[in-house]
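Encoded as C-alpha cells, the structure appears first; notes follow it.
Every protein chain but one is kept in place in this view of the complex.
Going in written order, the chains are labelled A, B and C, and every chain counts its residues from 1.
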Amino acid sequence: MEVLLFGIAKDIVGSSSYRFNDKEPKPLTVKELKGKMRQAFPELGKLSSLAVAVNSEYAEDHTSVVSGDEIALIPPVSGG
Amino acid sequence: MEVLLFGIAKDIVGSSSYRFNDKEPKPLTVKELKGKMRQAFPELGKLSSLAVAVNSEYAEDHTSVVSGDEIALIPPVSGG
Amino acid sequence: MNHIKKIEIVDQIDVSQVYDELSHANSGGVCVFVGSVREFTQNEQVVALEFETYKAMALKEMAKIADEACEKWQLNKVVIRHAVGRKEVQEPVVVVGASSGHRDGCFEACRFLIDTLKDTVPIWKKEIFKNKEVWVSSTP
Partner (left out) sequence: MNHIKKIEIVDQIDVSQVYDELSHANSGGVCVFVGSVREFTQNEQVVALEFETYKAMALKEMAKIADEACEKWQLNKVVIRHAVGRKEVQEPVVVVGASSGHRDGCFEACRFLIDTLKDTVPIWKKEIFKNKEVWVSSTP
C-alpha cells in the first residue's frame, strides 16, 4: 500500500510517496492510515489540516482503503 | 444660447443641437431651460429622466445658465 | 496618482491588452469585466447596438468613477474603456478592471466601476432590431 505525498507532506517524509511495510498490519480506513502516518512522521500532526484522497477524491475518516487504491495525503491546499 | 442633444433627445428635436431664439427671453436656470425645451418638444416630457449638463458636469435645477456655457440635455444614459 | 488610471473612449476595444494594463508587481489579483453585444434582448433578435456619447463629459464622469474606486479600495491600477459606434453581436463594448493586493478589492472595485458607469456616464445605446431601433431605457 502506497501513499502519494505532496507539498509540505512530501518535504516532511522526504519522498514523493510512502510505502507501508508489508510486514505490519495495513490501515483499513482513512482514519487508521492518517494515524499511522502521523505516528511515523510526527511533523504531519502539526499541520493545520491533513486530508486523504482515495482514488483522487476527498475521503472521509471512515472510508476504507485497500491495496490498489490510489491514496494521497492532502496537506492544506493553497492554490490561486 | 445653444443646447447639445444626444441619443433620443437628438432624435426628438431632429438635430444635434438646439438654439434658443434670440428674441424670446432666455432661460436663467436649468429648471427653466428644461421647461422651455419640454414646451417646445413635448416628447421630451415622456422620457424616464432628463438631466442637464452645464460645462460638462451634471447640473441641479437651480443651477444658473448663461450664454457661453456649454449646455447639454442628458436623456437616460445606457452605457455598458 | 493619475498614472494608475486609464480612461478612454475608443472606436474599437482590444480586450487582449487589458491584462497588461492592469498587471502590477504589488497586485495579487486582477478583476476584469467585459460587456458585449448579446444576440437576444427579451427574446428579440438584436442586429447590432449603436453607442453615442457626449465625450468630454463622459471622460470626466469616468475619471470620477475611477477616483472614487481608488478612494474606496486600495487599487494599483484601474482601466475604464468604452467603445462608441456600431457594434455587432459578440463584439465588446465596454471593459473595466482593477488590480489590487488581494482579491476582495479588485472584485468589489470592478463591480462598482461597471455599475456606476451604467448609472452616470453620458453614453447612449440604441438597439437595432430587424424592423425597429430603440434607445435603451429612454422611456419608462
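Just so we're on the same page, a contact is a pair of C-beta atoms (placed from the backbone, for glycine too) under 8 Å apart; a residue touches a chain by one contact, two chains touch by 3 or more.
It should be emphasised that the depicted structure is a prediction, and the values quoted were computed from it without experimental measurement.
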Shown chains that the omitted chain touches within the full complex: A, C
Contact residue for the chain not shown (choose from C:Ile9, C:Val30 or C:Val121): C:Val30
Touch residues of chain A, complete complex, unshown partner: 4, 6-8, 11, 46-48, 53, 56-58, 70, 72, 74-80
Residue ranges of chain C at the interface with the undisplayed chain: 15-16, 19, 23-40, 89-90, 92, 101, 103, 106-107, 110-111, 114
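The definition used in the following text is that only the chains that are shown with their structure count from here on.
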Centre distance in Å when chain A and chain C are each reduced to the mean of their C-alpha atoms: 48
Rounded Å distance, chain B centre to chain C centre (Cα mean): 26
Whole-Å gap separating chain A and chain B, where each centre is the average of the chain's CA atoms: 73
